[in-house]
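Excluded from the complex is one protein chain; the other protein chains are retained at their positions.
Every chain is named by a letter (A, B and C) in the order it is written, and numbering of its residues begins at 1.
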Amino acid sequence: MQVGFIGLGHMGAGMAANLLRAAHEVTVFNRSADKRRPLLELGARAAATVADACTEETVITMLADDAALRQVALAEGGIVSTLRAGGTHVSMSTVSVALTRELTAAHEHARQRLIAAPVFGRPEMAAAGKLFIVAAGAAEALRKCQPLFEAMGQRTFPFGAEPAAASLVKLTGNFLIAATIETLGEALALVGKAGIDPAGFVELMTSTLFPAPAYRTYGTLIVERKFQPAGFAAPLGQKDVRLLLAAAEALHVSMPVASLVNDRLHRLIAQGGEKLDWSAISQLAAEDAGLRRTGGS
Amino acid sequence: MQVGFIGLGHMGAGMAANLLRAAHEVTVFNRSADKRRPLLELGARAAATVADACTEETVITMLADDAALRQVALAEGGIVSTLRAGGTHVSMSTVSVALTRELTAAHEHARQRLIAAPVFGRPEMAAAGKLFIVAAGAAEALRKCQPLFEAMGQRTFPFGAEPAAASLVKLTGNFLIAATIETLGEALALVGKAGIDPAGFVELMTSTLFPAPAYRTYGTLIVERKFQPAGFAAPLGQKDVRLLLAAAEALHVSMPVASLVNDRLHRLIAQGGEKLDWSAISQLAAEDAGLRRTGGS
Amino acid sequence: MQVGFIGLGHMGAGMAANLLRAAHEVTVFNRSADKRRPLLELGARAAATVADACTEETVITMLADDAALRQVALAEGGIVSTLRAGGTHVSMSTVSVALTRELTAAHEHARQRLIAAPVFGRPEMAAAGKLFIVAAGAAEALRKCQPLFEAMGQRTFPFGAEPAAASLVKLTGNFLIAATIETLGEALALVGKAGIDPAGFVELMTSTLFPAPAYRTYGTLIVERKFQPAGFAAPLGQKDVRLLLAAAEALHVSMPVASLVNDRLHRLIAQGGEKLDWSAISQLAAEDAGLRRTGGS
Partner (left out) sequence: MQVGFIGLGHMGAGMAANLLRAAHEVTVFNRSADKRRPLLELGARAAATVADACTEETVITMLADDAALRQVALAEGGIVSTLRAGGTHVSMSTVSVALTRELTAAHEHARQRLIAAPVFGRPEMAAAGKLFIVAAGAAEALRKCQPLFEAMGQRTFPFGAEPAAASLVKLTGNFLIAATIETLGEALALVGKAGIDPAGFVELMTSTLFPAPAYRTYGTLIVERKFQPAGFAAPLGQKDVRLLLAAAEALHVSMPVASLVNDRLHRLIAQGGEKLDWSAISQLAAEDAGLRRTGGS
């Protein structure tokens, strides 16, 4: 397929590369031009502007946050104002439910279609084409995009015709991870203060009831207290939890664990931990137990 | 080995049967005598009293709670007063850290040894010999008991020489499960109120970041709202969370998620849910979101 | 003094009347014109537009929320674009810290001055000229406005030169009230379930350690469960707590009681209580204790 790709950060670069490897024709755009080079070597065409990346029927965006996506999609010369009628915008960033709703309406008004398709997976998984893709939008458009998803991910999970659903599902998934970090932090503060080997506890739990990547990855990070360099920095984690809470509040849904995790992330940042991985909130329970200070302060 | 076995409930019955199948000689005791019959058919000998089950070097207990274990072990005619010097009491119940400490001292004073070896696993796993065993106590005693553990479980996780450590690890593991239930409850209240298919969300999460028995089992229970008959009734869950909090408070460790889960379980019970599975606390977030009342009230 | 007054709701009507009684010359504006009549009878002049109310040196606003104030102050034909250079806008609404900051900058750019002067007190207190006024802005402008404040309130509390400080102080004061409601709700759920007379408990506390209007007013409301008609409806309370949390999050300040109260208010609204007084969140602890359902659902 012929496709535009906007946003060549840690995630987007790998995703675009996999599209090229799967023989799709990709026109790439990134605000800082140097990020394009490796893609050009793989056969991509360079777009000089957002509009240049919107000349085909389909354009993919993979951007840092609401502000970046809003600028690329809704500003003058952006996707909505330049994509052809009938064209499809595949929005793969983790953004607010409200923005996805706003984009849905804007594209509809311009007779275009929006697919929201945020992903689970770290940069290594993006590079390996092993992402999990959560996709929502018009069924026919989803079907057409399937070859693209197959090039970038190991499995696609459809969530109906309403793009906002995919954004909410992605944010809710991140909440499950944040809650896992907090829970492990409390558990390890307790066993640690009792003089029990934390690594043994994590080994036990991940060998029995919790043999899951989320527990293995974060259990190890917490036991080793390896919060730098940040895989996912605390302010980014806090932003996602805030987007989740905003979506929940709009529906009047109370989520006390999410509120707690939000408080923890603000505390971590206020105490000097903004460069740490968001899993450093696990150390706050240890600190409250009198065990230690986190490395970031 | 020759071994006494006290406590033939849902868990103990399967465990004793597996000892018999592995050719150990087992003398069983249970307060209500009719529970012994299936074991006798497998070759067990019946003990008329606790003391009768303590004639060998080793006696195993698998009882409902602190009160039952205290009665069997510390009352007149109980294990401590009847087991031979040098004998070993293998305490496999989920009980308080404080009681395990008290038992450790009492056995030491009587020149006996205590091994705490609580288990993870439901009755089916007990029947299948697939339990996970968390064991702590004197190294040599642990080694001697290994054939027993192998008959009852699929893997034994050692946690050092202090029996209380095993009790704390078990309670902390249960806390991880309780936190998982609460977190899933909040997440599913949100996606449910947003009109998203909860089963699809659970399928997504357990296929990607959380492919773990705890998430699969409880995710399914919550989606199907199948809280009766209770696999693990709310008052039992509340009791375990309280034992965890008691251990945490003794060490001045603050665990806000544990406090929240404790509050949830009390609320469930106060609102008429004492016969429901403890995973019914997941419905409280849904109820708070205006979605529904739990089936128990 | 000659002064414009915009916003003749439950609070503003009484405040403007008191200015007239104190012999100030008041030009009033309200979106729905019928609210002006009582004021005209007291000698006010009617303004046909916002701009008409901005012809004097000073204009006061007392509006429902951020959106209303934003419209009146920042839209075309609004205060910023029509007030004379050197004029003063006295903003007495309870609004977000962010909007007060934005207004401060807009007025400064237009060479005008902003005073933020939100108030504590119910409509009866506004009518009686007994409000407590929290005022912040340039010292000289505050001094000039003092006769106005004296006509409307019983005491003015200065909080420095930065208008945003007054908005934050007002929101934080409302948080203290919300926390009082929640705390009383939990306490009364406990004594109520124990079979103790709640009115006696409130009488005890307000006669001894807590002889304060906030405890007397809300203690009585809660004991009598008189949540309708709402003195301050749940959605308004929730909005203020959200504005508080937004200000706190901007500074990375974690406020767990505020998070809890926010969750409670969302729950009350989700369960059908949007017409109830915000103090109806006190019933949620009672409901959780199995005592009763709030009247609103």
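Keep in mind that, in the parts below, a residue touches a chain if its C-beta (ideal position, glycine included) is under 8 Å from a C-beta of that chain, and two chains touch if they have at least 3 such contacts.
As the structure is a computational prediction, the values presented were derived from the model and not from experiment.
Note on the undisplayed chain: of the listed residues C:Lys193, C:Lys226, C:Lys239 or C:Lys275, the one touching it is C:Lys193. In the complete assembly, the contact with the undisplayed chain comes from C:Gly290, out of C:Pro123, C:Gly272 or C:Gly290. Touching the missing chain, out of C:Gly12, C:Gly87, C:Gly129 or C:Gly173, is residue C:Gly173.
For chain B, the residues in touch with the chain missing from this view are 242, 248-249, 251-256, 259-260, 262-264, 266-267, 269-270. Where chain A meets the omitted chain, the residues involved are 263, 266-267, 270-272, 287-290.
Not every partner is drawn; the one left out touches chain C at residues 120, 132, 134, 155, 157, 159-160, 162, 164-165, 168-169, 172-173, 175-177, 179-180, 182-184, 186-187, 189-191, 193-197, 200-201, 203-205, 207-215, 244, 247-248, 251-258, 260, 285, 288-290.
FYI, only the chains that are shown with their structure count from here on.
No other two chains have as many C-beta pairs in contact as A-B. We define each chain's centre as the mean of its Cα atoms; on that basis chain A and chain B are separated by 38 Å.
Each chain gets one centre point, the mean of its Cα atoms, and the points for chain B and chain C are 53 Å apart.
Residue positions 263, 266-267, 270 of chain C each touch two or more of the other chains.
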